[in-house]
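Subset of chains shown; positions unchanged.
Chain nomenclature is as follows: A and B, assigned in order of appearance, with residue numbering initiated at 1 for each chain independently.
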Amino acid sequence: MAWDVLSIIGTIAFAVSGAIVAMEEEYDLFGVYLLGIVTAFGGGAIRNLLIGVPVSALWEQEMMFQIALIAITAVFLFPQNLLKHWNRWGNFFDAIGLSAFAIQGALFAVQLNLPISATVVAAVLTGSGGGIVRDVLAKRKPLVLRNEIYAVWAAVTGLVIGVGLVASDVSLYILFLITTALRVVSYMKKWRLPFRTLQQTEKTA
Amino acid sequence: MAWDVLSIIGTIAFAVSGAIVAMEEEYDLFGVYLLGIVTAFGGGAIRNLLIGVPVSALWEQEMMFQIALIAITAVFLFPQNLLKHWNRWGNFFDAIGLSAFAIQGALFAVQLNLPISATVVAAVLTGSGGGIVRDVLAKRKPLVLRNEIYAVWAAVTGLVIGVGLVASDVSLYILFLITTALRVVSYMKKWRLPFRTLQQTEKTA
């Protein structure tokens, strides 16, 4: 039950972030809906594909789909009013989505008896795959690949679940709180992963 | 039978549009074929994936594949002669493809007893998914997401079929004519969907 509430918050946050990116790129109403839906459900679709769940299982989430459509419509109709709050609360909601979806994705992989690597990939894709597709469709460099620490928290969550450290309901909730908190702190403190710069050679094929 | 003819027209129109984009981007002969094929068949592949039909069902369309290859070869060999006609007739052929593929995609979803949302998504993806992949591979912002009214007509077609308003053969042909006409008028009158501009904040993750 509580997971359902967290999934709803995450779905709204992801759908809204897709709609905002579409409006920033001057996409039309159709583009706003498409980017919102892709951001909310794209990660789960790619995860299903990679771990062997039928992608069409998405259609059982009818209610989530309607919630996402309502959220996108609201953002399109009242952008100024809502975005004021979004700038304050958006990253918090988004962190809830990242955390809840990563746990849900990792549990999917565990149920299928897949190896630990699959658990990690399922957590990462469920948490951040939608945002990657969103950025590609907006012709942007995927934010997840270069900014603050984001998907790594999903990966760590997947690893913790994959090695079997966490299984009971209570411990999953604790894991959820820790992952959410780490993502929020990463954002507020602008924590970044190490990176290296190479001069571009245009040689790689 | 008539649907086969319409599908052939649509396949040629989509393959040619992919080949043209590839030439505009100075892609080489391989890129021209790949973009042509992806535009013609990519939408159907993604639709199959999302509604649960095996993607490999594509290989049963051997004849369509050969028609697309011939069309791409012709455009590459005689661009000047053919593009003169394309500028006049291209959007008309493309509208036929959009309309025929949207109906075909929606009927697929109906046969699988999927919900209305799936019917709409199947119509949209079959009609415009190939063009989206084409634009991503050409490093362009997908035209469908920001210009004239295009994919929305596919969505409306999917909705009309999904709610069961149209089922008989005759009414499907009427729906085809209406959708094609609406797309052609959208193009000629430059009808656009509403859109909103947001200042880019680079804050969404």
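Definition applied: contacts are C-beta pairs under 8 Å (C-beta built on N, C-alpha and C of every residue); 3 or more make two chains touch, one makes a residue touch a chain.
Keep in mind that this is a model prediction, so the values were computed, not measured.
Colleague: Total copy count of the complex, if 2 are in place?
Modeller: Copies present in the complete complex number 3.
Basically, only the chains that are shown with their structure count from here on.
Colleague: Give me the rotation angle that lays the C-alpha atoms of chain A onto its copy chain B, rounded to the nearest 5 degrees.
Modeller: 120
Colleague: Just curious, how far off is chain B from chain A if you go by their C-alpha centres, in Å?
Modeller: From the centre of chain A to the centre of chain B is 29 Å.
Colleague: Applying the document's contact rule, which stretches of chain B touch chain A when the two form their complex?
Modeller: So the residues of chain B in touch with chain A come to 49-52, 112, 114-115, 117-118, 124, 132, 136, 139-142, 144-147, 149-152, 155, 192-201, 203-205.
Colleague: So in the complex, the part of chain A that touches chain B is made up of which residues?
Modeller: Per the touch definition, chain A meets chain B at residues 17, 20-32, 34-35, 45, 49, 54-56, 58-59, 62, 65, 76, 79, 83, 87, 90-91, 94, 131, 136-139, 143-144, 147-148, 150, 187.
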